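Structure provided below as structure tokens; questions to follow.
Removed from the display is one protein chain of the complex; every other protein chain stays in position.
So, chain A:
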Amino acid sequence: MDTPDAELRGVRKQYPGGARGVRDVSLRVERGEFFSLLGPSGCGKSTTLRILAGLEEPTAGEVLIRGESMARRPAHRRPTNLVFQRLALFPHLTVAENVAFGPRLRRGSRSETAATVAEMLELVGLSGLEKRYPAQLSGGQQQRVAIARALANRPAVLLLDEPLGSLDLKLRVQMQRALKHIQQESGTTFLYVTHDQVEALTMSDRMAVMNEGLIEQVGDPATLYRAPTTRFAATFLGDTNLFEGTHRDQVLDCAGIAVRVPGPGRFASVRPERVSVAAQLGDGYPNRFTGRLEEVVFQGASIRYQVRLPSGVAVTAERRDEATPALAVGTEVETGWPVDAAVMLDH
């Protein structure tokens, strides 16, 4: 494999006073990849990004960009650029001047800089707005300027720190598509930090799930969703029914119910969309339990059911709207899932 565009080896960051930082992160981001770091707030993902950008100094570990060590190299001499969470557009500069900020510092010729600015604004779809000030732009346009400004330096890796956090849902979806498009068009490696699992799943080529300063799992979105290897990865990415118990003979003995499972492990994770629910289930459900329907939540395209088993365990099922006949809350129902629906986890 080629030299990765960005590589972290055993990076740690401890803050004085014991504030949460990064405990140990090793990571490879390949050339041209859209890589996401996903995790809850405070898990160390933004710190990891700032360490790559050179805005924070790691306590230990090594940062390499295109195989070159970044030790003691300050932010302004690194081939990385950052799209800030709060954008940090210069309010006193126009759109064009914001984008030209980096190229000018690199002492490009005037015509070169102008060409870069034009190209970048074209790329993000803002041609024609060169003379505006940031405050004269909409939220979505400001995002695009921030991206164009960071790309204008032609970084080896573009770092993005939850740049869409301040946008409302619909605009965010729109910008997600635009970002993916820009990334493919420019062929730049993107390292994207987010706490939004949907964002990470839809945009990434590969992603890492982070928790408490550690990487839990790295992989492509489908693998991470379908085959999580830790309890945290399973519960943080999407919903899941998590059963804990002792494994014996392909059965997980769990709080009074016996769940048939595909292999050994302490936990069984079963996605709600793999769980069926009906007044009377047909054949083919090795895991089949009777319980009381406790809650029905209409979610548009799907319906969520919560079934309380006599043992006290709650099972959540999610079914497409038309797939299930109407069930009344409080009635007795059957719920079940195939053996291979469960993913086995040790921790």
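Operating definition for what follows: contacts are C-beta pairs under 8 Å (C-beta built on N, C-alpha and C of every residue); 3 or more make two chains touch, one makes a residue touch a chain; residues count from 1.
By our rule, contacts and distances are computed from a predicted model.
A.B. asks: Identify the UniProt protein name of the omitted chain, choosing among "ABC transporter permease", "Ring-1,2-phenylacetyl-CoA epoxidase subunit PaaD", "Fe-S oxidoreductase" or "Fatty acid desaturase".
C.D. replies: The chain we cannot see is, by its UniProt record, "ABC transporter permease".
A.B. asks: Out of A:Glu185, A:Glu332 or A:Asp346, which touches the unshown chain?
C.D. replies: A:Asp346
A.B. asks: When the complex is taken as a whole, what residues of chain A touch the one chain not shown?
C.D. replies: 10, 12, 23-24, 26, 53-55, 60, 74-77, 80-82, 84, 86-92, 101-102, 105-106, 125-129, 132-142, 149-150, 153, 166, 168, 170-171, 174, 212-214, 231, 346-347
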